[in-house]
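A single protein chain has been removed from this complex, and every other one stays in its place.
All chains are identified by letter, namely A and B, in their written order; residue positions are counted from 1 within each chain.
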Amino acid sequence: MVIDLSVYSKEVVVSVLHRLSYIFTGKLVSKDKQIAEIEFVKIENGYDKENLEELIVKELNDQILRERISQETESVRNLILAHAFSRTNFIKDNG
Amino acid sequence: MLKLSGNFEHFNELDFSRKMFKVTSNYHLPKVLHQDCIFLNKGNDLHPNFDFQLTFNKKNLKQSNKNIIFLETDFKYLSDDDVLVLDSKTKRTRVLYRTNSPNNYILLTERCNHYCLMCSQPPKNIDDSFLINEAMELIDYLPRNLSNFGLTGGEPTLYGDQLITLVNKFKVFLPDTQLDILTNGRAFLNQNYSLALAKIKHRKLRIAVPVYSSNPITHDYVVQSEGAFDETIKGILELKKLNINVEIRVVLHSVTIPDLVSLAKYIVRNLRFVDHVALMGLEITGFTRANFDLLWIDPWDYKDILSEAVSILNDYNVPTSVYNNQLCLINEDTKSNYQKSISDWKNEYIDECKKCTKILECGGFFSSAVQHGYSNHIKAFKNEANQI
Partner (left out) sequence: MAKFLNKEEFYKDNQKYSLLPFKFSDFDKDTKILSNMIGEFQLLPNSTFEDFVNNNLTNDNSLYSDLRDKHFFTDTNTSVALDLLPIKIRTKYQMLSNFTALHIFVVSLRCEHSCPYCQVSRQSQDKNTFDMDEDKAEKALNLVFQSPSENIKIEFQGGEPLLNFEIVKFIVLKAIEIKPNEKNLSFVIATNLALINNEILEFCSKYNILISTSLDGPKDIHNKNRPRKGNNSYEKTIEGINLSRAYLGFDSVSALMTTTYDSLPRVEEIIDEYIKNKFSGIFLRPLSPHGFAIKTKSYSKYRFNEWLDFYKKGLDYIINLNKNGIEFFEHFSQVILKKMLTSDSDGYVDLMNPSGLGIAVAVYNYDGKIYASDEGRMLAETGDDYFCLGSVEDEYSDIFTSEKLLNVLDTTFTKSAPLCADCVYEEYCGADPVFHYATQKDIVGHKPTSEFCNRNIEVFKYLIKLMNESKYVENLFRSWVR
């Protein structure tokens, strides 16, 4: 399965390979700077290459979105965490 | 309905323009204690020594070396330790404290930065700052064993530091009296202001703050002030950070009911540390009369919503009370949260109630409701056995 690294970063691809490792073992092979290929080393019973590719695309897109949300909210996350762990006195019995 | 202010008559010229009195009928009160008291003549004869005396008998308005004040029989409810103020220019009296009332409140101002759709005390932009001075003075007249007292408005925090001074005086003179302050809470988002309040260390202070919805738009709309929601919530957070007792008040009407369950969920997830939640039936007075069609919803029609909200709050152990609705208009599972609350001078009952076996547990109606509208589903409870 060919991956365009200008669309899906290597980190994204690797994390998807890890997430789906209960279904298949994939090896990421670099073709050139922009293009990489996933070689299917082992596929668990009940799956074939075709539905795997569909699943991988979906997971890649989800992972891209995760990264986007994470980037978009990074500064506010840091603000919240800084606030959460900075002040000393605090409400007792808070829910 | 009790009359709390009215005209008086007198014969001699009064030597004050405005004066506060504690009512007494103790014939043998030592002379040294007469100074701040007004003697209540229940019979026809006057007290021989008291300088100031109340009478309901016009015949007593005769030449005397005493100041005799005649009041209409509307004020016959007056009793020992009640506090009233006489204004000699307007010849008006106002009763500020009544021993027989379970909840004594005084209004600190009619000014307000909200303009709530259902305000029972429509705000006026006037200088009524004499009211807070009167409150300061009143503290000296209140019984030391007073169980609770309330400060209301308008918006009391508009006084800024003066309110802090007032609370401090309550703490000094009445440290064991539960003191409730009704406020929209926005002022307390200022940490210095909250801190000033906390520094008083009044152990029995409670700040009652209305939150009408978890939806900021609904809340802002109800109080007619943009940005109110966030400021109120932040005010509550500042107060709770300083461990000040906070009550959330929700008035139940057609605009707030659709959001009530969401609000309960919001409270248990975000404001679980509040000390009490009061869910209060609508009083048909003030602006509510102008907005009646907008606000009215028969409590019968929202009893399931009320049940759900109460059960959420109960599940998270947030102390919750339901006020002002009639007992026959709430579900069985809400009853343990029901409080018979409508203050004594407002309580009234309708004919159907006379047949009811639970009338003593029920708060009844505001007299405004009896006049202007109440549920179509008021139904007397029969004997327990018949109910099942």
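What we mean here is this: a contact is a pair of C-beta atoms (placed from the backbone, for glycine too) under 8 Å apart; a residue touches a chain by one contact, two chains touch by 3 or more.
Remember, predicted model here, so these are calculated numbers, not experimental data.
The chain not shown here makes contact, within the complete complex, with A, B. Residue B:S311 is the one among B:S311, B:N347 or B:Q371 that touches the chain not shown. Within the whole complex, the absent chain has one touching residue among B:F11, B:Y105, B:Y221 or B:F292, and that is B:Y221. From the options A:L5, A:L20 or A:V57, the residue with contact to the chain not on display is A:L20. Checked against the full complex, the candidates B:D36, B:D51, B:E137 or B:D230 give a single residue touching the omitted chain, namely B:D230. Although one chain is not shown, part of chain B still touches it, namely residues 115, 117, 122, 214-218, 220-221, 224, 226, 229-230, 233-234, 237, 255, 262, 265-266, 268-270, 272, 287, 290-291, 308, 311-312, 314-317.
Residues of chain A that touch the chain left out of the display are 15, 18-22, 62, 65-66, 69-70, 72-73, 76-77, 79-81, 83-85, 90-91, 94-95.
Keep this in mind: only the chains that are shown with their structure count from here on.
Distance between chain centres (mean CA atoms), chain A to chain B: 58 Å.
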